[in-house]
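All protein chains but one are shown in place.
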Amino acid sequence: MTERNIHVQPASGLAVEDQDIEVVERKGIGHPDSICDGIAETVSRALAQTYIDRFGTVLHYNTDETQLVAGTAAPAYGGGEVLEPIYILVVGRATKKFDGERIPAESIALRAARDYLDKQFPHLDLGSDVIVDVQFGEGSGDLQTVFGEEATVPMANDTSYGVGHAPLTETEQIVRNTEQKLTGEYAESNPVVGQDVKVMGKREGDHIDVTVAVAMVDEHVPDLETYKSAVSDVQAFVTDLAEEYTDRDVTVHVNTADDYDAESIYLTTTGTSAEQGDDGSVGRGNRANGLITPNRPMSMEATSGKNPVNHIGKIYNLLSTEIAQSVASEVDGIRQVQMRLLSQIGSPIDEPHVADATVITEDGVAVGDVEADIQATIDDELADVTDITRQVIDGNLSTF
Amino acid sequence: MTERNIHVQPASGLAVEDQDIEVVERKGIGHPDSICDGIAETVSRALAQTYIDRFGTVLHYNTDETQLVAGTAAPAYGGGEVLEPIYILVVGRATKKFDGERIPAESIALRAARDYLDKQFPHLDLGSDVIVDVQFGEGSGDLQTVFGEEATVPMANDTSYGVGHAPLTETEQIVRNTEQKLTGEYAESNPVVGQDVKVMGKREGDHIDVTVAVAMVDEHVPDLETYKSAVSDVQAFVTDLAEEYTDRDVTVHVNTADDYDAESIYLTTTGTSAEQGDDGSVGRGNRANGLITPNRPMSMEATSGKNPVNHIGKIYNLLSTEIAQSVASEVDGIRQVQMRLLSQIGSPIDEPHVADATVITEDGVAVGDVEADIQATIDDELADVTDITRQVIDGNLSTF
Amino acid sequence: MTERNIHVQPASGLAVEDQDIEVVERKGIGHPDSICDGIAETVSRALAQTYIDRFGTVLHYNTDETQLVAGTAAPAYGGGEVLEPIYILVVGRATKKFDGERIPAESIALRAARDYLDKQFPHLDLGSDVIVDVQFGEGSGDLQTVFGEEATVPMANDTSYGVGHAPLTETEQIVRNTEQKLTGEYAESNPVVGQDVKVMGKREGDHIDVTVAVAMVDEHVPDLETYKSAVSDVQAFVTDLAEEYTDRDVTVHVNTADDYDAESIYLTTTGTSAEQGDDGSVGRGNRANGLITPNRPMSMEATSGKNPVNHIGKIYNLLSTEIAQSVASEVDGIRQVQMRLLSQIGSPIDEPHVADATVITEDGVAVGDVEADIQATIDDELADVTDITRQVIDGNLSTF
Partner (left out) sequence: MTERNIHVQPASGLAVEDQDIEVVERKGIGHPDSICDGIAETVSRALAQTYIDRFGTVLHYNTDETQLVAGTAAPAYGGGEVLEPIYILVVGRATKKFDGERIPAESIALRAARDYLDKQFPHLDLGSDVIVDVQFGEGSGDLQTVFGEEATVPMANDTSYGVGHAPLTETEQIVRNTEQKLTGEYAESNPVVGQDVKVMGKREGDHIDVTVAVAMVDEHVPDLETYKSAVSDVQAFVTDLAEEYTDRDVTVHVNTADDYDAESIYLTTTGTSAEQGDDGSVGRGNRANGLITPNRPMSMEATSGKNPVNHIGKIYNLLSTEIAQSVASEVDGIRQVQMRLLSQIGSPIDEPHVADATVITEDGVAVGDVEADIQATIDDELADVTDITRQVIDGNLSTF
């Protein structure tokens, strides 16, 4: 058995899947808030990697604040133009001097942010549509000896907590996959679909409404008819997709705010509403697991951009989700597991003040039957906490 | 009875007050995130009032994005100095031209932001410690005829939801009051206490830990001894205060990260950590009810700065809380009520898609006994939805 | 006699006073370029004084770049308003750390700039009409031991030159005094006159045209008639003033671009055209002697904001003017003297590569008669070169 303070208890209420009303939301990678999340996390990874390359360890930094000020655009059938560029201010702290050597933190951040935009947003012209600015304060040069030969588990520097759950409900799966596939494979073969896709799933009893807002790219929309086709194509695609995840009734709504008579439609030049009026910032959209789930406990922590070595809020949110997934997949008879990790200031982060699993088991399985398995799974994951850091730096764990 | 879609149902789980572990947090008004919330909301109110004064109605605007880039400071016993000013970028959209007349939206925002800082932060020198910048895009001039003679209820322009609960648990009351009284009456007579007070309450069974981080103001701290006294004074004050709200065991921790031997203490020149390394932005801290409550459903909506006439997310979060409070105070036998309002695009905002109350009653009271009363209370509040708008503009409703 | 390389020679051409056409210009203190000059120089003085107070010597800095981005305003009879604030970016380098102590260079600059605006521009509301931003890079901490006990003459660190002349021609005197008195004593008793006064003097033979553009302050202009009166009052005042300096014919033109029929007049809310469309920056307006004199040799050096201890361009421009004035006032028979100082890299600044006086004497006086006196005067002034630095820091020498 473990020395760690691990609690396992049955949930007192209904599984989310069994609740009457369930609401789930995901902001796509091209939503202004997600753009900021993506930049913040990319900049974070670039800095962490630079520190490792140069000093064998990650130094103090925090880049979890990026502000996007929307531009102005005049989309038009066949291709419009951006009138006023989007302005993006990357804010943070970083160690700029260490061991007598200076580190080009701002230049790294600038390049990382621009490269990210270039790669993720094919309809955004980096030369004219966006201004990327950087303001970095200086962090302290305190060494974090987590990586390298003598890797050790860092101490928690704050009282914080993380939450995570598994498995995803049907509605959650639909919402997440809708966005990821639309902005992924679907957009690749249908460039009319921009990266700003917002999905809201609402389940009432056994009926699921999936509301999708898709920024269409004007270059690929010569006229209203083409737009209408694009909308029904998305509608059909999402309807098919949803059936993979549920047997419930699903109704898919696409760009419901359109008014065809007034030719008021969701047309963009760059594929994101950041081009016209929608500002954004880090940590206001998706939680660390990629979803907004008001039926579940959530953390307010802005995970993206935080230092993955010692920021307990980031690590515990990602780890809670990992643990929940491990429990759900490795322990038999689990219908729902909700993890919570609470830090203990001054203790190693692999020894949380409390690790708390609230479990709903399948019919015929008592929590007591699986408690030991669950505890063991949690214990293993905690023992391997620094793996989260490595995965984050390598870009294998999404934070939004 | 009502035409509105109002549901009342018993909660399936335990009341939060009865759960094993409860975590509650509040970021004080001087926390960098709260500074941004406060500015965003103040700017919003100033704009709304200007539109009403000039045109008899609130025009389109949205000022829910403010980014704070921390400064650098050198606090010192007896009074240090700010080395690099805090930079605050107020971002938003506003109607700048209406009915042939131009509206000084940026100038109004600048003044409102500076006046707010001046009033709330007595230790911040506006002439040298802070740079306030403004970037406002242009919103559309669509008239919102909500105020004035022919006030009507606006239509919901988005699918959104709001959540609220009542009454507060003991831990929630302690956390909220600790911050409000420390930065209020206590700071007034003890100027050593700055405005950046962060409170975390953690209840395990019947033991409550209240962890308070207080930015002490160096001008009033001649030496380490004085600092230590200030810390124990706060500790005593909060301990007394907590007893007003609970009979449970309470332990109060103040500035636990201090290291007296290394003279590493929480000393500031301006009373906020924004002076040194802590950036902030809108909507990342307290929810609309002033708390962060991971045991409860929460909305990700950044309430502060949003237009209170037509932003459904803002209105429904504030209204849910108001409704929950009314139900808790006006209906007998309620232990806990959790409200959720879901909007219906294109319908008047007083007719939500669903208004959903999840209730835990006192022993001996069946939900069925009070269902009609609860519905009637909810119905009344919904009928009076525009009152929320007015209260927000008048500054009678806090948003963070 | 002296060791310094001092040349005195007769001018080969006509005295400016005798040339057919003479053009002279002065941009008033409220012109956007002059606002930048004023801020840059004020910030420079504040920094220099801080360094002296804290370290007994002036450290490395340079604040000769300030960019003003014009605002937008809606002036109106009786008082209009600023719609979009003026944005001022103070740019520079400063030593931020010295001898283990940190220097709040940005905070000092911010305060100095705001105080300057507050004092000089009574119609500018600092709370809403202007955003002052600061971006300071770090200069090297090389000690400049010019002040304090062991004051020494610094070495020239660049090949540069300065020019100056004396006495002023009649046209020059009229132009300079017109601006200074209008924005000084006259504006004090006639608040309708703003600080943005631009004066151009053009002499053709014996006729002088003085063209004055005065930004009138709308608060003091209830109607067009009042405006017209204000214009004729200025016209009368300048006409009287000009007579003090010349017996030539003078015609004074005020706000000639006005079109009364179209009610297109030079009305401002703040007293400066920076409120509407006129950007500005350092060093684009008046030369170090306060004038733009295309009939004379001029230096392109932006004098304002430069470090007065070691910036040879600043020192030599100011010193050349001082020397010319001394020669003109102390040596008899001088009609015009044009000074030029050329630095020698690596030599003490009191030993210029060449100090070159081009002289026109009065009838009956040969240059040879006064050569020795002129040389002696120049020699004395050069010996006292560090006095320029002191006068600049004390604010006794204007740089624009």
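Going in written order, the chains are labelled A, B and C, and every chain counts its residues from 1.
Criterion: a residue touches a chain if its C-beta (ideal position, glycine included) is under 8 Å from a C-beta of that chain, and two chains touch if they have at least 3 such contacts.
Here the structure is a predicted model, which is why all the values come from computation and not from measurement.
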* To do: Please provide the labels of all shown chains that the missing chain touches.
  => A, C
* Structure fact -> From C:116, C:161, C:227 or C:266, the answer for touching the chain not displayed is C:161
* Of C:283, C:308 or C:352, which residue touches the hidden chain? -> C:283
* Residue of A:85, A:164, A:271 or A:352 touching the missing chain in the full complex -> A:85
* Structure fact -> Filtering C:294, C:368 or C:395 for touch with the omitted chain leaves C:294
* To do: Kindly note down the residues of chain A that lie in touch with the hidden chain.
  => 74, 81-85, 87, 96, 102-108, 110-111, 114-115, 125, 127-129, 131-134
* Structure fact -> Contact residues on chain C toward the hidden chain run 7, 9, 11-14, 19-21, 23, 25, 64-65, 67, 69-70, 72, 84, 87, 89, 91-93, 135, 137-139, 157, 159, 161, 163, 200, 202, 204, 211, 256-257, 277, 279-285, 287, 292, 294-300, 302, 340, 342, 345, 354, 356
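As a convention for this text, only the chains that are shown with their structure count from here on.
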* Asked: What topology does the chain contact graph adopt: line, ring, star, complete, or other?
  -> line
* Copy pair chain A, chain B: interface residue numbering same or different (half cut) -> same
* Structure fact -> With centres defined as the mean of Cα atoms, the chain at greatest distance from chain C is chain A
* Structure fact -> Taking mean C-alpha coords per chain and comparing to the overall C-alpha mean, nearest is chain B
* To do: Averaging only over C-alpha atoms, locate the centres of chain A and chain C and give their separation in whole Å.
  => 56
* Whole-Å distance, chain B centre to chain C centre, using C-alpha means? -> 51
* Asked: Cα centroid separation between chain A and chain B, in whole Å?
  -> 25
* **Numbers and ranges of chain B residues touching at least 2 other chains** => 84, 87
